[in-house]
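With one protein chain withheld, the remaining protein chains of the complex are depicted in position.
Let's look at chain A:
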Amino acid sequence: MDSPFPRSSSAAGEGRIVIRLLPEGISGLQALSYQYPLKLVSPTRPSETKSVLVFLLSFGGGLVGGDIVNLSVDVQTGAKLALVTQGHTKIFKSATPDVVTRQTMRVQIAADAALCLLPDPVQPFASSVYEQVQIFRLARNASLCLLDWVTQGRTARGENWSFVRWLGRNEVWALGDASTERDRLLVRDSVILDNNRAHPQLPSLRESMHSVGVIGTLLLRGPLMKSLGEFFLGEFAALPRLGARDFRSDDAKAAAAPLSPREKWRAERLRMERENKLLWSAANVRGCVVVKFGALDVEAGRSWVGSMLLEEGSVSRHFGDHSLMCVR
């Protein structure tokens, strides 16, 4: 009623992206199709050729309550695809809690192919109901860089985790080889944010977020993301110990060996992490590196992810700078 967008039809917005390796050795678009409310755009004259760039958009800049989007992505042998968005994916309110707005993405990444999915965060409005399932099936030596993050809503309007429910699930599967092995689930990362309290003693969703305004997961897998994964694990191990004290005098600190560029960058990043109350952890889970982070607001999260990815450099090296446009 108060939505400026047309009432969505019951038909799902089906979309399909197929990327293949062209004879000249660069990746090219083989097929691109979409239906309302999904919209896919790929620049016809791309400035970079390291990967094909596709924008995941929606008519009206968001999903109206009850919208359903099913996207299938096929990255063929040796090809590379970068998926980005333009601005937050807004999730508008649902009329009733049983009207669920859904996005499903099924991705197939062939041998030696790679996908980089670094979108803007999902921004669920008050009273929205959203479920997102992303399934990635990786053949041998396929690579994946995935960022999935969600914000507290429109802070300017006082929204603070005020939606009904937000559910996000990411699955990474390794495809079985030569009909002998079965497909193997490597990681199933699932976040359930529900404002419905099962018991009166449970804190509200807002309280349970402990003043975090954005939470995110970065998932890395495959040979192209190997050095980035090790970088995150190394930086996590290098975090200053919580509760440790520096007993050196100011003179001794000043006299310490000059910092390398990496150390300078790290010191600055740690200062930002403290300032923005950014908490993160990284773990090696069955051959994937899973990074979890939470920050006060979107910009703090964005600058942190961007800083890490730019400093290490392999995303830009393998997919081109355009793949990073949402995290700069």
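Here is the rule we go by: contacts are C-beta pairs under 8 Å (C-beta built on N, C-alpha and C of every residue); 3 or more make two chains touch, one makes a residue touch a chain; residues count from 1.
The definition used in the following text is that contacts and distances are computed from a predicted model.
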Notebook entry, point to check: For the chain that is missing from this picture, which UniProt protein name fits: "Urease accessory protein UreF", "Ubiquitin-like protein ATG12", "tRNA (adenine(58)-N(1))-methyltransferase non-catalytic subunit TRM6" or "Putative transcription factor interactor and regulator LisH family"?
Noted result: "Urease accessory protein UreF"
Notebook entry, point to check: Pick from A:L21, A:L193, A:V305 or A:V327: which residue touches the chain that isn't shown?
Noted result: A:L193
Next item on the list: Quick one: say which of A:I91, A:V164, A:I215 or A:M308 touches the chain that got left out.
Entry: A:I215
Next item on the list: Could you please point out the chain A residues that touch the chain left off the display?
Entry: 140-141, 167, 169, 174, 184-194, 198-203, 208-212, 215, 217, 222-223, 226, 230, 233-244, 274, 277, 279-287, 290, 292-294
